[in-house]
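Missing here is one protein chain; the remaining ones are kept as they sit in the complex.
Right after this comes subunit A.
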Amino acid sequence: MTTVLTSSVFLLCTLLAVMVLGLLVVVIRSIRLLEERLRAARAAPLRGLLIELVCEDDEEESAALRRLTGLDQRRWEALEPTAAAMLGKVTGRGRDALVELFERRGAVEGALAGLRRRGTLRRARSAELIGELGHEPAAPALLPLLDSRDPDLRAVAGRALGRLGDVNAVPALLDRLDGHRRIPPAVATSALIRLGPVALPAIRAGLGHRDAVARAVALDALASLGDREATDVVAGVLRDDPSPEVRVRAAHAMGFLGTRDALEPLLDTVDPAHPLDLRVAAAEALGILGAVRATPRLTALLRDPSHRVAAAAGDALLRIGPAGHLALDFSARGADGPRAAAYARAAIAAGDRGTGP
């Protein structure tokens, strides 16, 4: 009897606690929603001024800039998120005018102070604003956020670092792809790409990183940035990297780099002595490369015993253009045997349907 009573009381208390917690969440969310609505209402009359500032043609200081600079703190705080959102939507003089407004309002100092605050949201907003403003000297202050306990904050810091143009961020980003507190590879890749050509030497150095994910991210970034000078070093990764996945990424990167020097290493890699995934990637990369000289080898691969290799060769021939199409036509008519004819016909049909590579 006592046990039943104790259990009932415990159940009731748990139920009550859950209800109170639920109510608390609803109240907090409602307050935040209300605050956001009030902020939007305070910002609405000033939004036109912001639009005017961004669209202003005059090189001279505009009336809109003067008025926005002179806003009292309360109204500026209401308008700041709207202005921050616009930073990512415009380029050219409109963006310069917004950056100037933020500088005049002391927003950089405020954001730097915000990075040291306790609240995760506050720190994330500050990091985001610093990134949007492209304030390069703030990069060292963002680096510690990559080690934050909060995964979202780490991701925001990673994205922001990509916008600042400080090449010291490259090893920091690559180092955080491994371990307990890591950042998503996609965040690191887009940050490296955003850093642009200035970061290429540091990204190339990342191909020797101890972590396979870091090497794969560096390869993707080099391919996206079209670092043609990296062809030799990427060919080395394709040949020698201990990770099969990294070698697959290297094959694709070779295709995207698009240099003549990429051809021979890729032709070597379609050889049956290599792992299947790598051969498929190399065949795909030959198509991306678009080298007419790859046509005979790809045509021969239409007869490959592996379905994936033969299908990839067909798609690659389609991608190469007229020379590849001609080879597919011959094969489809049976010039290279029935197996090659089937894969050639499938590639031609995919091209006709618009579902090819």
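The rule is short, and it goes like this: a residue touches a chain if its C-beta (ideal position, glycine included) is under 8 Å from a C-beta of that chain, and two chains touch if they have at least 3 such contacts; residues count from 1.
By our rule, contacts and distances are computed from a predicted model.
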_Suppose you had to identify the omitted chain by its UniProt name; would it be "Response regulator", "ABC sorbitolmannitol transporter inner membrane subunit", "Sarcosine oxidase subunit alpha" or "Energy-coupling factor transport system ATP-binding protein"?_
"Response regulator"
*Can you work out which residue in A:E52, A:E77, A:E103 or A:D150 touches the chain that's missing from view?*
A:E52
_For the chain not shown, which residue from A:R39, A:R75 or A:R93 touches it across the whole complex?_
A:R93
*Quickly run down the residues of subunit A that touch the omitted chain.*
47, 51-52, 54-55, 57, 82, 85-86, 88-95
